[in-house]
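These notes concern the structure reproduced below.
One chain of protein is taken out of this complex; the other chains stay put.
Every chain is named by a letter (A and B) in the order it is written, and numbering of its residues begins at 1.
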Amino acid sequence: MKQNNEKISKKEIKHLSWLAKIELSIEEEELFSKQLNDILSYFKKIDEADVEKLSPTHHVVELINVMRVDEPESSASDEVLKNVPKIKGRYVKAPRIV
Amino acid sequence: MDRLFELTAFEITQRMKNGELSAVEYISALLQRINDIDPEIHAYLTVTEDMALKKAKEIDAKLKRGEKLGKLCGVGMAVKDNICTKDIKTTCSSKALENFIPPYNATVVDFIEKEDAIILGKTNMDEFAMGSSTEFSYFGPTLNPLDNSKVPGGSSGGSAAAVASNEATVSLGSDTGGSVRCPASFCGVVGLKPTYGLVSRYGLIAYANSLEQISPITKDVRDLTILLECIIGHDKKDSTSLNSTKVDYSGFLKDHAKGLKIGVPKQFFGEGTDDNVSKNVWNAIHTMNGLGADFDEISIESLDYALASYYIIAISEASSNLARYDGIRYGFRIEDESQDWDVAFSKNRKEAFGQEVKRRIILGTYALSAGYYDKYYLKAQKVRTLIKTDFEKAFTQYDILAGPTMPILPFKLGEKTKDPLEMYMCDLDTVPANLIGTPAISIPCGSHNDLPIGIQFMTKPFNEGTLIQTSYILEQNLKN
Partner (left out) sequence: MTEIKIGLEVHTQLTNLRTKLFCSCPTDYRGKDANSYVCSVCLGLPGTLPVLNEKAVRDAILVALALNSKISDKMFFFRKNYFYPDMPKNFQISQYDKAGGITLSTGGYVLLPEKKVRIRRIQIEEDPARISYEGTIYASKSALVDYNRAGIALLEIVTEPDMNSPKEARIFLQKLRSILEHLEVSSAELEGSMRCDANISLAGGKRVEIKNISSFKEVERALSFEITRQKNLLSRGASSAMETRHWDELRRVTVTLRVKEEEQDYRYFPEPDLVPIAIEKELIEKTKSTMPELPDAHKDRLMKKYSISSQNAEVLVNNKILSDFFEECLKSYDEPDIISNWLVGDLLGYIHEKSIKLTELKIGPKHIVNMLELIDDGTISGKIAKDVLEEMIDTGKEPEIIIKEKGLIRIHSRATIEKLADEVFKKHSEAVKDALKVERAMHFLIGKIMEMTKGKADPELTKEIVKDKIAEQQKS
């Protein structure tokens, strides 16, 4: 995707729909095309902020090295599979892959 | 006879421990109340009547045997439907999870159950916590109990409405950008977002993980101290969970405000703030002043960027957090699957998600994508640093920063659903606390035309005690 335009084109919306795996109707593509650009225009506010030299805050907690011991715990795997919509034997069924 | 459902958690626990109240009687009263008014208010999606009564019977039996009971002894609680409750449907108000039954409890649910709270049911919300009015629920909106034509706020609208209408004594919600403080303000109840990391997120179905916390909603500040103490604590299942020392928050229910320094950022009263809101909040600040607190008007310029920064980060994280909803392991699954997996996924998710959720996912995908990551997501995270620094500076001079929780009064149903940006603007005053991970509280401070107005207090991390102290004094004073 090129960075030339400040706006999201319909083509980009189709690409985003593919990336996010959400099929959009023609009406939705139309609607989003307008709405997302409106929202993006508002987001552009942050362009005014002088933050180039700052490092990003990815975590507000200042924790490091949180880890756990390598000790197995059994879990009720049948419980955990209870919500699977389509199952075959003990396998989870997914749509076909070519 | 007391209307038992009007009692506070403090009153309930006192009476039960004194043998003056039976849990079954009290819970039955609450369940009846729900029966009577929820068909209209629609705060609840699931009412766990049998489980609640069973638990109530157990509590009464324990009381009879003279056993010691937990801090939330018998208290009837509503839980937002994005917090996992074992064997109880948890839907996030979405078709995507309309029949999802978690095989486990959120850690916070384990905590409150250990303290003998009784879960009454799961409450309505904006789908996947994306919204400020609870109008984006797949199961229909919740109404504001104080005025049925108005929204209760969101996204924890159901939890706030339940407490406001006495359909629950206390409730739990989640706050990502104001989702507990906003409905607390609109429904005239108390809501607090804790310091990020104090409350475990394990079992909170993620919308924006670096921003959100499970948060308590109560009728008053004293009840808040009880519930807050029970839900904070380290959880080894959550890598972002802090090891915090136990705090007795009830120790902050003091009767004075002497020495308290309050900063009032003018940006919280910016363009778009309703005059009546402004008036009521300033009245409250002056009241605090009369009670011994000092205040100054200050300016935090980076607040201008807070809303944009918040939304960019939230929708980016959301686009990734919601990728898992493909209907394979749980949740909604389309019938027809004669096409390839990628088409099947796309069709599945098309049906599973409401429009606001789709909008945020698509835009969030854009903000993270190649060529735009630096411009949006990364930049927003840098703005976050700027805002954090500015607030840290402010907190060296002021104990509390104050302002309205919401810039506007509770609005009419349908009023803001046409224009997404208009809805997002409601969060102007609440998002900073999420961006920087600091605690913030909303308590009622007045009303206009019977519509409640909330004042928001913010403070530095781990300083919930000062929020409680400040809120308590104001609350007690406004009662008189």
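Throughout what follows, contacts are C-beta pairs under 8 Å (C-beta built on N, C-alpha and C of every residue); 3 or more make two chains touch, one makes a residue touch a chain.
Since the structure is predicted, the reported quantities are computational estimates derived from the model, not experimental observations.
Among B:I12, B:L45 or B:C84, the one in contact with the hidden chain is B:C84.
Note that of B:L172, B:A206 or B:V281, the residue touching the chain absent from this view is B:A206.
Checked against the full complex, the candidates B:R329, B:K375 or B:H448 give a single residue touching the omitted chain, namely B:R329. In the full complex, the hidden chain is touched by chain B at residues 83-84, 90, 92, 97, 100, 102-104, 106, 201-206, 209-210, 236-240, 316-317, 319-320, 323-324, 326, 328-330, 337, 341-342, 345, 365, 368-370, 373-374, 377-378. Seen across the whole complex, the unshown chain contacts chain A at 1, 15, 18-19, 21, 56, 58-59, 61, 63-75, 77, 80-81, 83, 86, 88-98.
Criterion: only the chains that are shown with their structure count from here on.
Averaged Cα coordinates give chain A a centre that lies 23 Å from the centre of chain B. Chain contact summary for the complex, chain B toward chain A: residues 99-101, 103, 196-197, 210, 236, 239-240, 242, 302, 304-305, 307-309, 311-312, 319, 323, 326-331, 333, 337, 339-347, 349-350, 353, 355, 358-359, 361-363, 365-367, 369-372, 375-376, 378-386, 388, 420-421, 424, 436-437. Residue ranges on chain A touching chain B, taken from their complex, read 1-3, 8, 12-13, 16-24, 28, 32, 35-36, 38-40, 42-49, 51-52, 54-61, 63, 66, 68, 76, 79-80, 82-86, 92-98.
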